[in-house]
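Have a look at this one before I ask anything.
The complex is shown incomplete by one protein chain, all other protein chains being positioned as in the whole.
By written order: A and B. Residues from 1 in each chain.
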Amino acid sequence: MSLDSRTIKHHLSGQGILMSIGPICTRISIKFPSIRDDFLHIYKGYSFLEGPEITDFYLDVYGRNFYRRYLRPQVAINTLMNDNYVPLPVSMGLLSVEMGMNWQMAVGCKTHILFHAGVLEKNGVGLIIPAISGSGKSTLSAGLAYNGWRFFSDEFGLLDADSGELCSYPRPVSLKNESISVIKEWVGMDEPFSREYEGTPKGTICYLRPPNSSIENMHKTVQPRVVIHPVFNPDAKPDIKPLTETMAFFRLVRSSANYGDIGEPAFHALAKIAKECISCEITYSSLEEGIQLVNKFIDENLP
Amino acid sequence: MMKNNLLLKVLKNPVTMLDLDIKGWNSVLFEAQMLKLRGRLANDASELGLLEKLPSKVQKIFINAKIEAESGQRKIMWEVNRIRRALFEFEEKIILVKGSAYIAKGLNCAAGRTSVDIDILVAKKNLDIVENHLFIAGYGSQTMSEYDQLYYREWGHELPPLLHPDRMVEVDVHHTILQVTNKLSPNIDTIINAAEQLEDNIYLLCREDMLLHSIVHQFVDGTVKASLRNLLEQSDMIKEFSLDPDFWQRFMDRAEELNFSRPVFYCLHYCKYFLNTNIPDNVMIRAQKSAPGPLIRKLMDMMIFRVMVPFGENRSKLSDYLATNGLYMRSHLLRMPPVMLATHLTRKLYRRFDISVRALKKSA
Partner (left out) sequence: MDDAHIIYDRRSGHSQAMNNFAREIFDIITDEPCGLSKIINELQGILEQPLSDTLKLQVERTVVEFDKMGLIEPMKFKNKE
């Protein structure tokens, strides 16, 4: 039961439309036509609802003053969560939408353990790719997503502390600078990409919609089995370095945004992953090599 | 009209949660989020065994709120522990006030409460010593302009907030409970003397002063905006403290002694009006003596709920603005002499302007 794009657009420009991704339901309203178009393109095929539905987050994307909508237009966002974002020019519109949703997750989600990590699944094997920015996590996640893996998430990996299972939260992947052309070539078609937003605080940014099958299956969970910490270095030799249990544990803690908030259940859940999953650090110099190393490590080590 | 507010209804009588439809839930959850009352609702629901009967999505949102409140309280209590450690060699009273005190004492009003910072009260002569101990333990003060520093020290009732870089919990060190420029400024020594020991050199205000402080904070110190939570905490304290039959006598005497009878009137009046708090007739009659004139009272009645719950649907933005600013000016006027007020407001305005200019430059 999907809504047609006119209805979605109508609500999006007014009181807001409900968008349900994984366990989260957000009401979004966008006051700028150009941002609405970008938004609808990148979120094509996602689940929109007219309501009524109990809402987790509210996101308002608006012009601060009336004239700001027309004269050197600037877009502000309201997440209702103590954000303090500097307004961006409208030409970078989708960025503020994505930033807003990221902020709401990072600050507001405590029911799941959040990893700053890519998460993917293949043959019932859950893979976590935790990483700091610049490690090529997004590139690797996007590459795997368009190479036979089911995409769960790029920015926020969600773990249910009670069941120990990973939940899917398949938002678009945010690609930066050099990785944009790499992934465009890898994917082989332009349709799932957004426009390229130049001159952002992080350089050029382009969003990539995950494959349709990943979006359609967003309610299927998976057991984590593998944790791989990527290090991208164009001059390095390919390398796989296994991690001890203690190292694996503390690296997971470090990559989690809300470990401290959840407390003891998170401690036990991460200890379980450190104990039961196979963990390593890979160093790679190209996307293809990275994917080879991931497959190699899994083939050789997964019981 | 305002008494029909759904959030208020649910707070007064949590069982009515069971009757909410989706639209009702969205309105209650939205306002509760803005007023930091989700944790409170979640706690009410689970204490009364309602949680399992609620829509599963609401259950998740409540669990979320509970985790948030618990983690906040854990951080607060740990920070208290660290403050105690940092002030190990300091022999005099360190008094916890507001949220952290309620949590430490395990009061009913602390259940499900989200607190993010700590307020402590020390004798003015000890400010430097306390600050020094905290600096040695690694606490630092956030960067702010010299004017801010000076304003805080000279006229405010606190030092600029301190925080430890490992934990990032703001610690506000006060030396009085009202701004010193306020004509109601109480004799702080009496309050410090009456404080009761919690553990080692950590103290809490005595019950009467604890309630008075909350009242003064809300009705005199300019924090009426979005402060339904404060009224609720006062109502909870009244319920809990008045189990002791001598409480009311002591409380009303203390209010007079400290010259807080007017704000106490507001508190009792609005607790009764909005939350049906049980207040004995003789107490109410005594409080009435300090009620303001009919005009001011009428104005307060008109403005107060809009200001305490400034979000609901179908509100006129202009009247909300007037209500909020009316009360803001009122509490501001109480706080500073007129000339100072003028300079302070211009500086504030200027800074706001300055920030937006900087934001513009940044994005250009």
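The criterion applied here is as follows: a residue touches a chain if its C-beta (ideal position, glycine included) is under 8 Å from a C-beta of that chain, and two chains touch if they have at least 3 such contacts.
Predicted model, so just to flag it, every value in this text is computed and none were measured.
K.L.:
For a quick check of understanding: of B:K23, B:K53, B:R85 or B:K298, which residue touches the chain that isn't displayed?
P.N.:
B:R85
K.L.:
May I ask which residue of A:Y197, A:F249 or A:Y284 touches the chain that does not appear here?
P.N.:
Considering the complete complex, A:F249 is the one touching the chain left out.
K.L.:
Touching the hidden chain in the complete assembly: which of B:K12, B:K57 or B:R74 does that?
P.N.:
B:R74
K.L.:
Quickly run down the residues of chain A that touch the omitted chain.
P.N.:
Within chain A, the residues that touch the unshown chain are 244-246, 249-250, 253, 260, 263-264, 267, 271, 274-275.
K.L.:
List the residues of chain B that touch the chain left out of this view.
P.N.:
71, 74-75, 77-78, 81-82, 85, 88, 200
Heads up, the rule we're going with is that only the chains that are shown with their structure count from here on.
K.L.:
If we count contacts the way the header does, which residues on chain B are in touch with chain A in the complex?
P.N.:
Its residues touching chain A are 21-23, 25-26, 29-30, 33-34, 55, 57-58, 60-61, 63-64, 67-68, 70-71, 74-75, 359, 362-363.
K.L.:
Mind pulling up the chain A residues that touch chain B in the complex?
P.N.:
Going through chain A, the ones touching chain B are 23, 25, 51-56, 58, 74, 80, 86-89, 108-111, 260-263.
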